[in-house]
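Reviewing the structure listed below.
The chains shown are only part of the set, and none of them has been moved.
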Amino acid sequence: MNETNKIKVGIIGGTGYTGKELLTLCSNHPKIDSISIFAQSTAGKSIYDIFPDLVGLMNDIVVKSADEIDYSLDIYFIALPHGISLKFVPELIKKGKKVVDLGGDFRLNSVDLYKKWYKFDHSESDLLSEKTYGLADTLDSSNYEKSLIANPGCYPTSVLLGLIPFIQTYSKKVLSISTVSYSGTSGAGKAPNASLLLSEMHGNAKAYNLNSHRHEPEILQVLVEKGLGGAPFSFSTHLLPLASGIYSTSVIHLKENLDESEVKSVYLNYYKNSPFVRLRETPPEIRWVLGTNFCDINLSTGEKRIIITSSIDNLIKGASGQAVQNMNKLYDWDERLGILPRRQTL
Amino acid sequence: MNETNKIKVGIIGGTGYTGKELLTLCSNHPKIDSISIFAQSTAGKSIYDIFPDLVGLMNDIVVKSADEIDYSLDIYFIALPHGISLKFVPELIKKGKKVVDLGGDFRLNSVDLYKKWYKFDHSESDLLSEKTYGLADTLDSSNYEKSLIANPGCYPTSVLLGLIPFIQTYSKKVLSISTVSYSGTSGAGKAPNASLLLSEMHGNAKAYNLNSHRHEPEILQVLVEKGLGGAPFSFSTHLLPLASGIYSTSVIHLKENLDESEVKSVYLNYYKNSPFVRLRETPPEIRWVLGTNFCDINLSTGEKRIIITSSIDNLIKGASGQAVQNMNKLYDWDERLGILPRRQTL
């Protein structure tokens, strides 16, 4: 391979769980020449100290200060809490850089939605329109002409990959959609939190943020784009006693019966070129997708209803794996580069 | 207490997880004089050998053969796989005994439903009509005149306690109900099963029996009795990577908005005399109910919808605890006897 084709990557804010996965993916990526990490609280530290399990798997990197971003790199991944990407993205875009934002600051399409669901005034309404919502397995190369990719949320990735082919084809037959998702605790990040101690969550499970999770408007805006009309959609989130993995169950009550094999054909056709979506004859298991960028999907029809189950690794397909897939697509490389085959634990 | 008021209890088939809980509950029950256990494969064994953790907590008991039931006892708990209770129950009822069947053989109301969902010809259609479906927290003493109690399934207990007050009051406003339940693995019993090894289920979760779980008709027949009209109901089951506990999330899409505090009043009133139902201001956690006979319930309203979460210990409230509660009610004792107060582990 011609070394001159390789790119330089920046990761801003990447010393949490998501950042760790990004690092390991990027450090094995054949097209990446160098990785720079910029962060606040961990500036000056070595990656080996932050993630001792990476010793021997990649070269060590010293974290730079997020106050002194090096703007000479080619692409920037941003893994910051919401509200903070806004401080970095506009400047990067202005300088002509490619940006994949793994946070929530550019996923929604309107300033109003940010006001309602995120409770802040979003200052970059133009960028909200100019971004690409990077649900990679539903996009082809024509969708990657913009520089800013809003990497989808973990729950929305699992839910939308399961629902989109159905909604595109059968939205008029839908009476209601009820999606119930369960996630491992790593989605809540690495910050100390008494309610997420193993002592609290071992042997436990619970719902949280009912009727108020920010991923609901994110999912809904895509479903509406794909043709969902008046039928109501709801989304409920729960915690599982495991570190990584999301399981989403979408129960769709229908106005009439559907032929299961016909629906399966729709899905097989929709995902025929997607190396990362696996259609299953039985409901998927979280362990099938752990450490991978796969989304596994099963369809089960009943009397005037269909139940769609889907599962992903929240840190990979739901964050860093999809981010790298988006980078691959931005550069028009094989979308599997650096991601497949490979598997990785938290 | 006058010893002559005490009763003799028989447990048929009780050397699985459910049987163990029954034993510990009965052995601490102030009205129980003696416990006899009848089983097939474990006949001749000592309870201390089968359940080493019971040493020192209760006296040892030698399991008798299920081929030689002693008919001189007062009440019989039956904890057998479905299809087998049919061999024991009719004779016991004929002899005037009280029976609490913890299996599924008498829960459904018609022979046809058994044909459809359990795939066998049910020979005791009279008993199906004469039994009481023992969802204890919804029944008062007037409901305990029959000798045969069909103890509800674990999932139905969690789902129905969450839904009944709502359906009784608001069924006309319901557009659809989608219940998604997750259970620990102990619900599947103690038999060796490669897919339930810790090596397989650790860090795992998965749906199973979608559109085909036998607890769906059990739930539906009660909801219809309580007034559910044409609105569709669906029920989906999943496995959690933990031993005990069920979490049920019922998403109800509505034709109009409801006032949350009004709905809460309905529940508070319905359960005002129930020591085992706890209404919660936040979604319950499985650990809150583990080791107890409680069912914890939360209501969360949104735009034309309500999400009802409920959680129980599947072996206690979902099986043995409710069975003892049913016994208490059959004898018109305080329903808490032998069950409350008791403790949980962390």
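Letters A and B mark the chains as written, and numbering starts fresh at 1 in each.
Going forward, a contact is a pair of C-beta atoms (placed from the backbone, for glycine too) under 8 Å apart; a residue touches a chain by one contact, two chains touch by 3 or more.
Computed from a prediction, not measured in an experiment: that's the story for all the values here.
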item: Whole-complex copies, counting every chain including the 2 in place; value: 4
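In this section, only the chains that are shown with their structure count from here on.
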item: Distance from subunit B to subunit A - Cα centre to Cα centre, in angstrom; value: 39
item: Interface residues, subunit A side, partner subunit B - complex; value: 175-176, 178, 180, 182, 199-200, 203-208, 210-211, 232, 234, 236, 238, 240-245, 247, 249, 251, 253, 283-287, 290, 298, 300-305, 307, 309, 311
